[in-house]
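All protein chains but one are shown in place.
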Amino acid sequence: MHEETVGSLAERVGGRVVGDAGRRITGVGDLRSAGPEQLGFVRDLKYRDLARASGAGALLVPEPLETQAAQIVVANVPASFARIATVFFPLPRATSQRVHPTAVVDPGAVLESPVDVGARVVVERGARVGAGSVLKAGVTVGEGCRLGRDCVVFPGVVLYPGVTVGDRVILHANCVLGSDGFGYAPDGPRYVKLPQLGSVEIGDDVEIGAGTTIDRGALGVTRVGRGTKIDNLVHVGHNCTIGEDVAIAGFCAFSGSTVIGDRVAIAGHVVSSGHLKVADDVKIGGNSVIYFDLDQAGEYVGYPLQEKRQWFRTLRVLDKLLELQQDVRELKKR
Amino acid sequence: MHEETVGSLAERVGGRVVGDAGRRITGVGDLRSAGPEQLGFVRDLKYRDLARASGAGALLVPEPLETQAAQIVVANVPASFARIATVFFPLPRATSQRVHPTAVVDPGAVLESPVDVGARVVVERGARVGAGSVLKAGVTVGEGCRLGRDCVVFPGVVLYPGVTVGDRVILHANCVLGSDGFGYAPDGPRYVKLPQLGSVEIGDDVEIGAGTTIDRGALGVTRVGRGTKIDNLVHVGHNCTIGEDVAIAGFCAFSGSTVIGDRVAIAGHVVSSGHLKVADDVKIGGNSVIYFDLDQAGEYVGYPLQEKRQWFRTLRVLDKLLELQQDVRELKKR
Partner (left out) sequence: MHEETVGSLAERVGGRVVGDAGRRITGVGDLRSAGPEQLGFVRDLKYRDLARASGAGALLVPEPLETQAAQIVVANVPASFARIATVFFPLPRATSQRVHPTAVVDPGAVLESPVDVGARVVVERGARVGAGSVLKAGVTVGEGCRLGRDCVVFPGVVLYPGVTVGDRVILHANCVLGSDGFGYAPDGPRYVKLPQLGSVEIGDDVEIGAGTTIDRGALGVTRVGRGTKIDNLVHVGHNCTIGEDVAIAGFCAFSGSTVIGDRVAIAGHVVSSGHLKVADDVKIGGNSVIYFDLDQAGEYVGYPLQEKRQWFRTLRVLDKLLELQQDVRELKKR
């Protein structure tokens, strides 16, 4: 168990200590349950009373509060909490070379040192796994894949041949990268498969959720940019380009060749028709259908896709649609 | 092959025999295809003619019918049929200790006796698997997991560390329990990962479908209550609480911290925004979006989410929306 003083934690996040900088902290918790050796956080001053009542040994706060706890005052409480939580609960990282005897690593594959290759992992010919990376049980790394440094790949993940993954990427259980895109040429009533000859490139610091599938390009590349986070059960079609620092919540689907700009934020259950572009800095609310280009930064939501305020007003009209119909009927009678 | 008389089957379900109680039955079937050694069922009296024509040796019926078959009269035909079908086709259960030589079981894991651990299974340190449980090929049970008695875990299932599963739970192929929730703190244009430190607790008698993903809590617990059934490709976000005896059909998604009461029934393709509550005994129809709390038992459906009868009327207005617009245009002209 890692142990640290409030003072040294404050240094890590550039915070100012109010109270006992020497207090020992061994973990994190929420305001209600944190104990005297744990650090909690006050995201918003409306939790002021909870903070006062909290048993936490230390609190991350946006400004000094009346409380028994040692306080670390920071500008960005959630980001500071994330950094401190990571100190106590770091991601798995290989620190010495370990290849489980049941792993099947092709002699033509390169494992940098140190890597941690779990039970039943398969690494095929010509693949390369970067130093510090951890492959959990049952992962498959296809022929010629490139996996960067300090990656964590959870059980059951499948990388088809030729997939490239950056550094510090996290791939959650049973996600699939590089499966064939849905490409067929009609020939009379039948379909002829178009071989999917492209690849997938995942940037640094990307995280991809459990069960998510990202198809390889038909001829070119399906790209996910640096820092982008994708949640569970998301479908990314062939030749999509997803920018940097994008957030895509769970249960979304992007048809082939969708282009998503940088810093786009997409809530859950959003679907795009293919060959559309979404500009940088767009935010899209949940349960939306993208069926035209979004050229301007802004907040959009719904189906029809509208500016946020308009959609919620439209939804209220939809909710009263029977009354609207009744009004029209009465007007017609007069 | 199991063989039983009509009389003994009737006893199992508390039914009354009409006809030959000694007839031998070796299996079940539907009215159209069941043969003389099979038991069929008449769910509704509207199938009376099919029942008369059926070649089934025995029939479960809600009341005596004119038919050649031996009959077992019961109050609840489908539940009785389910119980009798299970007599002939029981779920897999470990009856003697069997650990496949290719399984990788950490010496610090506890396998109660008897368990049946299939090929390529991985059970990590500190995990415990209850007596009677069957782990099919390629299952991964992470560090410190607790799996109850008489569970069946199908191939490719992944349990992240620290997941707790009750007794008689069925986990279908490639489902994932305990993956990280989608939690990040924005820091300027970038995201800092919030370590997901919580866990997942699955109650007794739960069944979870193929490809479904259930994220661990951020700090607390993601819970699925006793007796709840979840279908395929469902996404359950971090810190959701799903009650007891809930049914969730396929292709649903619940954003983080959704709270679902007991005995809630949710049809396919229903999505919730986060931090919402659904009261006990609510029924939600297919293709709905839950975007506000549902405090009262009742049947809701649609987007906008409405009471069932209203939604289907709203849908009819939507279907005639062009005419409504035309009416308004004509009224304006006048």
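Per-chain numbering from 1; labels A and B assigned in written order.
Following the convention adopted for this analysis, a contact is a pair of C-beta atoms (placed from the backbone, for glycine too) under 8 Å apart; a residue touches a chain by one contact, two chains touch by 3 or more.
Since we're looking at a predicted model, the values are computed, not measured.
Summary of contacts with the chain left out: across B:R12, B:R83 or B:K308, the touching residue is B:R83. Across B:T164, B:S179 or B:N232, the single residue that touches the chain missing here is B:N232.
Contact with the undisplayed chain is limited, among B:A137, B:V221, B:A279 or B:A297, to B:A137.
When you scan A:D116, A:D215 or A:E244 for touch with the missing chain, the hit is A:D215.
Touch with the hidden chain on the side of chain A covers residues 102, 104, 120, 122, 138, 140, 156, 158, 160, 174, 176, 179-180, 182, 184-187, 189-195, 197, 211, 213, 215, 219-220, 233, 235, 237, 253, 255, 271, 273, 289, 291, 303-304, 306, 310, 313-314, 317-318, 324, 327-328, 331.
Residues of chain B in contact with the chain left out of this view: 28-30, 33, 76, 78-79, 81-83, 85-86, 89, 91, 100, 102, 118-120, 136-138, 154-156, 170, 172-174, 207, 209-211, 227, 229, 231-233, 245, 247, 249-251, 262-263, 268-269, 286-287, 315-316, 318-319, 321-322, 324-325, 328, 331-332.
Just so we're on the same page, only the chains that are shown with their structure count from here on.
Per-chain Cα centroids separate chain A from chain B by 27 Å.
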